[in-house]
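This is the structure I have questions about; it appears just below.
== chain A ==
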Amino acid sequence: MSPQNYNFMFYGFTAAWLILILYVISIALREKKLRQELDRVKRMVEEGEQAKH
Partner candidate 1 sequence: MRLKIILTLTLIAGLILAWNLRRIFLQVPDEANQGAIFRIIYFHVPAAITSFTGFYIGMFSAVGYLIKKDLRLDSIAASINEVSLAFASITLVTGSIWGRIIWGIWWTWDPRLTSYFVCLLIYFGYFMLRRAIEDPNARARLSAVLSIFACVDIVLVWKSIEWFRTQHPGPVLEIRGGGGMAPGMEAPLWWNFLALVMLAAALILIRTRQEAMKLEIDALRRHAHAF
Partner candidate 2 sequence: MKFLRQTLAIAAKDLRSEIRGKEAVNASVSFALVILLLFSFAFDLEPEQIRDIAGGLLWLIFAFAGTLILNRSFARELVNDCLDALLASPVSGAQLFFGKCLANYVLIIIVECVSLPVFAIFYDVRLPQRLALLFLVMLLGTWGITVIGTMFSAMTVNLRLRELMLPTLIYPMLIPALIGAIQLSRVLITGGPLAENFIWFRILVAFNVIFTILALALVEIVLVG
(Lines give C-alpha, C1' and ligand atoms only; values in the text may rest on other atoms or scores of the structure.)
Protein backbone atom coordinates (compact mmCIF):
# COMPACT_ATOMS: atom_id res chain seq x y z
CA MET A 1 0.00 0.00 0.00
CA SER A 2 1.04 3.64 -0.08
CA PRO A 3 3.92 4.58 2.22
CA GLN A 4 1.73 7.14 3.95
CA ASN A 5 -0.60 4.35 4.90
CA TYR A 6 2.17 2.35 6.51
CA ASN A 7 3.50 5.43 8.26
CA PHE A 8 0.18 6.12 9.87
CA MET A 9 -0.20 2.52 10.89
CA PHE A 10 3.04 2.83 12.81
CA TYR A 11 1.92 6.14 14.28
CA GLY A 12 -1.22 4.37 15.42
CA PHE A 13 0.58 1.50 17.06
CA THR A 14 3.11 3.87 18.59
CA ALA A 15 0.35 6.07 19.96
CA ALA A 16 -1.40 3.09 21.57
CA TRP A 17 1.78 1.87 23.22
CA LEU A 18 2.81 5.38 24.22
CA ILE A 19 -0.44 6.00 26.08
CA LEU A 20 -0.12 2.65 27.82
CA ILE A 21 3.50 3.29 28.80
CA LEU A 22 2.74 6.82 30.03
CA TYR A 23 -0.08 5.42 32.14
CA VAL A 24 2.16 2.74 33.63
CA ILE A 25 4.80 5.38 34.38
CA SER A 26 2.20 7.54 36.12
CA ILE A 27 1.18 4.54 38.21
CA ALA A 28 4.80 3.88 39.13
CA LEU A 29 5.36 7.50 40.15
CA ARG A 30 2.23 7.44 42.26
CA GLU A 31 3.46 4.23 43.90
CA LYS A 32 6.71 5.89 44.88
CA LYS A 33 4.96 8.96 46.26
CA LEU A 34 2.47 6.84 48.24
CA ARG A 35 5.22 4.71 49.77
CA GLN A 36 7.13 7.80 50.84
CA GLU A 37 3.98 9.29 52.32
CA LEU A 38 3.14 6.03 54.10
CA ASP A 39 6.59 5.81 55.65
CA ARG A 40 6.42 9.43 56.71
CA VAL A 41 3.05 9.05 58.39
CA LYS A 42 4.09 5.79 60.07
CA ARG A 43 7.12 7.58 61.50
CA MET A 44 4.89 10.42 62.63
CA VAL A 45 2.64 7.98 64.50
CA GLU A 46 5.61 6.26 66.13
CA GLU A 47 7.06 9.57 67.28
CA GLY A 48 3.68 10.47 68.65
CA GLU A 49 3.51 7.22 70.58
CA GLN A 50 7.04 7.70 71.93
CA ALA A 51 6.36 11.26 72.94
CA LYS A 52 3.35 10.09 74.91
CA HIS A 53 5.35 7.58 76.92
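One rule holds for everything that comes next: contacts are C-beta pairs under 8 Å (C-beta built on N, C-alpha and C of every residue); 3 or more make two chains touch, one makes a residue touch a chain; residues count from 1.
Selection rule: all candidates are chains of the complex that A comes from, given by their letters.
A quick note: this is a predicted structure, and the numbers were derived from the prediction, not measured.
A.B. asks: Chain A is shown by itself; which of 1 or 2 touches it in the complex?
C.D. replies: Considering all copies, chain A is touched by candidate 1.
A.B. asks: Can you name the residues of chain A that touch candidate 1 in the complex?
C.D. replies: 1-2, 4-6, 8-9, 11-13, 15-16, 19-20, 23-24, 27, 30-31, 34-35, 37-38, 41-42, 44-45, 48, 52
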